[in-house]
Each structure stands twice: as structure tokens, then as C-alpha cells.
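One chain of protein is taken out of this complex; the other chains stay put.
Presenting chain A:
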Amino acid sequence: MENKDYKYDAIVIGSGISGGWAAKELCEKGLKTLVLERGRDVTHIKDYPTTNMYPYEFVHRMEQPYAVKQENPIVSRCYAFREDTAHFFVKDKEHPYIQDKPFDWIRGYQVGGKSLLWARQTQRWSDYDFEGPARDGFAVDWPIRYNDIKPWYDYVEKFIGVSGNNDGLATLPDGYFQKAYPLNIVEQFFKDRIKTGYSDRHVISARCAHLSDPSSVQIAQGRVQCQNRKLCERGCPFGGYFSSNSSTLPVAAKTGNLTLRPHSVVSSIIFDEVTQKAKGVVVVDSETNEVMEFEARIIFVCASTINTNLLLLNSTSASHPNGLGNSSGVLGQYLAFHNYNASIRAAYTGHLDYRTDGKNPAGGGYIPRFRNVVKQETSFLRGYATTVGASRPETIDSAAMGDQLRQSLLNPTLGDWRVGSHMMGETIPKISNTVSLSTTEKDKWGIPLIRIAIDYDDNDRLMTQDYLEQMAEMFEYAGFKNIETNIRNQAPGLDIHEMGGVRMGLDPKSSILNKWNQMHECKNVFVTDGSCMTSVSTQNPSLTFMALTARAVDYAVNEMKKMNL
């Protein structure tokens, strides 16, 4: 193996949402930082080939051909995998994994990771979430509470730009928001109805990482106001939504401290038995297959939940025979995800003198968790948040033909309002929800394939039923018609919110990371992507990953200054 003696102050593994933040923070604090990214480079704007294309410019009008779906059954189940966005998704055969239980692992391997593809929903956690495991007796207690992370939520929101209202809800703390994308007339009607009928349920404008009113901070990043295109997954030429590519990585690069190395698959972290710290990482260049080592004083692991588990399990040494930092044996266990398994829709025949105009990038409304918030009150643990959206589709006389059909197409009419919602339920991290390394199969760079065994349980099924009952009741109360409930039967993973396996905790015997996302057993390694999550709550997770990352960098750099690292 060649050792080129590449030395940095810090290494960041992965350039997605968490890695981008780690890079920016480390570089701004003056550290020479190497970002290792397994995928190709994607430069903001330059590498968004489809961003300005009209639907008719795509051969299949953005639909994926049958052959593509056949070749890629897993990623094809993701709503965002289309003809115009496919180049930012991992195709099934490119990077195989083993499903001990069905799991749709949706990935974006490129500079920017899934930050190019995400739906930009951003909500803070509250203490009802951080206190969940301790109160309800699952997983382990979070080593932090809301007050520990609050300043970092503030810090991240001010930088990325989040639109929303300060709604004054204990379940969903307020923050630093740009003006909210308002609810439309029917969403507002629903909000008002729910307010009269339910004291514990609140419909709010979805909070999302879009620039409704960019501040000087975002303008300085070269980003401008969101133009309501809703073509986000192609990459946004306006930088209207937050991605690593449009925001953190260019800011990191501007410091002069960033070295970004695409096509660099990190296969393991090297543990130095003398210093009892990590020395560096082993990288396989995915283009040349050259194996090399890079060294740094600190390492931030941000390869996304499952890849981070894989990497740590694959980082074995005399002191860490079962994976780096894994004396406790919990590495790769207690993973969890979000239960997105049910949706509901209905029609509304009121307010027919209104429609919407333009597009709402936030998507509509959001109802924070209202089940088991203050105390346990249902037969299942925890609860769910939900989306709510209303739209007024155009209709045509599809039974017509000839001149009549043409005229109908030229003069479509407006149908009733359509209202829809889907659940986002908290699942309980369990010892049986695991990822592990294959002992027989390897990828093309010699890294063991990951085996995934993650499943729903009875708690999830009871919660799903409750969501459907409660939502149907609320829709009925609002006067919506033709209510249709739907259990999606989707595999875990398709929520794209997999978390855990490298959890934070107070006790090194039952957790891998301390309250600073620092490995209990290898002090110069920090893990700040979704794998660090002790529990998953109901909120979309990425804002919390970003806040934890910025917080961990601050701690790490202070520790370096104190010569503790």
C-alpha cells in the first residue's frame, strides 16, 4: 500500500448535508480540511444539466422507461427518481447491498450527496423528543437536551435560510425564519376547523429550507430568492434551496482551507495503537483503484447513516476487533427510521371560487406530533407528524373526442379541491434492527457489502392505524368528502430517514458517541450524520444533523486548541 504522507488538520468523510457543514465549519475555523467523497464532483449550477429543461424536452416527459424501472426496482420506488433527476441517484446495480429484510436504500453518491435531492423540510426537535427514550424506556437516554442544541439550530437556520412561522408550539420550537410560504385557502380552512375542534392539534405552514426572503448571509453565498419552480431535485440555479453544493461547500472553498477529493471511497479509519487515536483513513480511488492513506488530527465521519456504520464496522484493529469504538457491541444496532406507511386523501367542494397561482415550494401544511406528547395515552409508544396539502387540479373531458376534446384541452375547467396527507411516524430503535458486514461478499473495491435487517413492528402498525383513524376523523370534521385511506406497504428505507447504529449516549457501555458526537473510545473521531441518532422522533432529520455537526466541530476545535486532541 502506498503512503503518500498526505497530512491535514481534519478529514471529513462524505460531502452531503452533514459533511458539507463539517467542511464549512472546520475550514472557517482555520483547519486545513480534506473532504473525501466517493462520488463524482458536482459543481453548483455547472453540473445541473437538466435544470432549465421544459418537460417536453425529455423523451419520456420525465417518466422513467420500463427498462430503467426493471433495472432499478429499488430506486424507482423513490418519487423523486425521474428522467430529469436520475443522474443524482445511485442505480441499484452500481452499489449492491444485502437485504436480510426488505429495505429500500435510496442514495446519492456525488459531491453534495442527498442534499441535492432532499425535500427541504426542516423542523427542530423539542425536549418532548430528546426526553422520549428516557421517559418511555427504550434505546438509551439522549446525552443532550434542547438547550444544548438550540444555539446550533439558530446558527444553522440563519446560514441555510429556513422559511416558516414562529407558531409558539412547545412541540416544535420556533426559530430564525424567513417569511413562511402561506397556507392556501383550503389548508387555512382546515387549520381553522381543526383549531375549533381539537385543542392539541395545530396545522402550520411547512417549514422548509427555501429562501423566501434571503438575508445578506445567503446573498453572500451567491444564492437568491427561491423562484417557486419546484424542480429542486435537478439542482437549483438560483440556490433557492439549501444544498451543500450551493452553500456550505463553496463557503468552505472560499477560505482557501478546503481540499475536496471526489472519487475517494474511504474503506476504513486507521487506529494508532500507540496514541490510541485515529491516525487517518484508507481511501480507494474509484477511478484508478489506487489505495492510499491520508492523515489528520481529527476525523469527521459524515458518510450518511448506513455507510458510516459500514465504515466503522470495517475499521478493525487490535484494540477494536469488532469495529472502531465498538467495545459496547452496539455498533450497527438500534437503527430506526420514519414510518411513512400510510396516507389519506379526500375532496373538498368548498371555496370553489378560488384556486392557487404559482407554486408553493414548502408543499403546504404540517401537523406536529400530538399523540403521547405530555404523557402516554395510547396503546402504542410515541406518535407521528403529518403533512397536509390542498390543490385544485384542472380537469378535462377525457371522454370527449374530436373538436370537443381539443376544445376541452384548450379550456380545462377546475375540479374540486384535492386534499392529501401522509404520516411521518417515530419508530423505536431496537436491538433487532441491525446492519452488519457480509463475511462473503465484497464490492468492487474490496469493501464488504452491508447487510440490512430493519423492520416494522406492532408499535408501527398500531400507530399507522391510529394515524388513519385520526386523520379520517379530522378530514370528516372539516367537511372533506370521498375520504380514501391508504396503507402503502412500503419497505423501511423509502422514507430516506434511516438513523442510528452509532448512537450517542451517556454510557460508553451502551453507546458509541458522547454528547459531543465524539467517540467514547477514539477521541479524535466525530460522527455527526444520522448514524449518531439515539432515537428518531417525527421531525425531518437533516436540520438536526446540521446543528449537531456544527456543534461538534466547535467542540472539537476548542479541544484541539486546548491540546486535548
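We take it that contacts are C-beta pairs under 8 Å (C-beta built on N, C-alpha and C of every residue); 3 or more make two chains touch, one makes a residue touch a chain; residues count from 1.
What we mean here is this: contacts and distances are computed from a predicted model.
Candidate names were "Amino acid ABC transporter permease", "Gluconate 2-dehydrogenase subunit 3 family protein", "Multifunctional fusion protein" or "Iron-sulfur cluster-binding protein", and the UniProt protein name of the unshown chain is "Gluconate 2-dehydrogenase subunit 3 family protein". Residue A:406 is the one among A:406, A:442, A:488 or A:561 that touches the chain missing from this view. Only one of the listed residues, A:45, A:134, A:185 or A:291, touches the absent chain: A:185.
Within the full complex, the residue among A:135, A:355 or A:461 touching the omitted chain is A:355. Take chain A: the residues that touch the chain left off the picture are 52, 54-56, 59-61, 63-67, 181-185, 187-188, 227-229, 231, 353-361, 396, 398-399, 401-403, 405-407, 409-410, 414.
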